[in-house]
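One protein chain omitted, others in place.
After this line comes chain A, so read on.
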Amino acid sequence: MIELQGLTKHYGDKVAVDHLTCTVRPGIVTGFLGPNGAGKSTTMRMMLDLDNPTEGTVRIDGRHYRRLRNPLTSIGALLDAKAIHGGRSAYHHLLCLAQSNGIPRARVDEVLDTVGLTSVAKKRTKGFSLGMGQRLGIAAALLGDPQVLLFDEPVNGLDPEGIHWIRHLMKDLAAQGRTVFVSSHLMSEMALTADHLIVIGQGRLMADTSMAAFIRENSRSYVRMRSPEQEQLRDLLHAEGITAVAVGDGSLEVDGVPAARLGEMAARGRVVLHELSPRQASLEEAFMQLTAASVEYHAHEDRRVAVRPPGPPPAGPPVQPEGWGADWDAHRRQRKGS
């Protein structure tokens, strides 16, 4: 169990994490979701007492990290796969961590076997691929057989087989009653592994909900209609009390009415239809909508445009997602550059 209480981190004037309060419970995989630069890694570093919070506290099984005796036996973490000394072998990397927490040497061989690195255990990690580094990081997290596990973007750099493996590993660990906390910036990845979601945007808590509820509440289904007699179609729908929103490319979008009923209405009103297609906004869109809407109000107004599924470009000047979305992208590029 991990408890965050009003956790806040300022870097100068910039607020990276803003009064985050939530609880990560055992027995399930909790996804920690947010766009790049939302404060996920900062939060995780504060959970491990690597960064000092400006305000607030983190408790691991009721205790402050620094109070933990042999912390690796309580909480294991994969933060950054490349954070290893390239000149040291995988075996010695794990051995020095094990020794510092009084973990027996035999356990090093065990976790190397678990992650499938036994054959390269004596090799220096300099030559490791990103995927191998990721596996070594996971081995280090498992070293103390901890009840709490933290994974920061664990599927980065893994091949499909590796991704499959880590998903199963996380589910198994949770099924054993452990607390598993996984960060990602990809909703699609979370949808496959997480039972519970904590979503943050610009350091603030956006959602703390079960995966099922999130899908139910946030996925938008709508019907897309296209007609050469668009005005007549709109009037027809309006008469039935249905609002159709015109989208830039000449089609209409209708929320909350089944496609079959719309088709029948058009037939009754003798309006020619060129398209009648039920659509489901992806979870990725729902996630972006959630983080975007709560941060910058006017992004909500542009939402149809901002979160449109890829299609033909709208006529007229391209509409750029403003505010949060643009800021996020610029921020990310800035971070990459520095």
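The rule is simple: a residue touches a chain if its C-beta (ideal position, glycine included) is under 8 Å from a C-beta of that chain, and two chains touch if they have at least 3 such contacts; residues count from 1.
What we mean here is this: contacts and distances are computed from a predicted model.
Missing chain, UniProt protein name: "ABC transporter", from among "ABC transporter", "Anti-anti-sigma factor", "ATP synthase subunit b" or "Glycine/D-amino acid oxidase".
Within the whole complex, the absent chain has one touching residue among A:Thr21, A:Thr57, A:Ser100 or A:Ser277, and that is A:Ser100. In the complete complex, the hidden chain is touched by one of A:Leu48, A:Ile215 or A:Met265, namely A:Leu48. Which of A:Arg88, A:Arg167 or A:Arg226 touches the hidden chain is settled by the complete complex: it is A:Arg88.
Within the complete assembly, A:Ala140 is the residue of A:Leu4, A:Ala121 or A:Ala140 that touches the hidden chain.
Contact between chain A and the absent chain runs through residues 45, 48-52, 65-66, 68-72, 77, 79-80, 82-89, 92, 95-102, 140.
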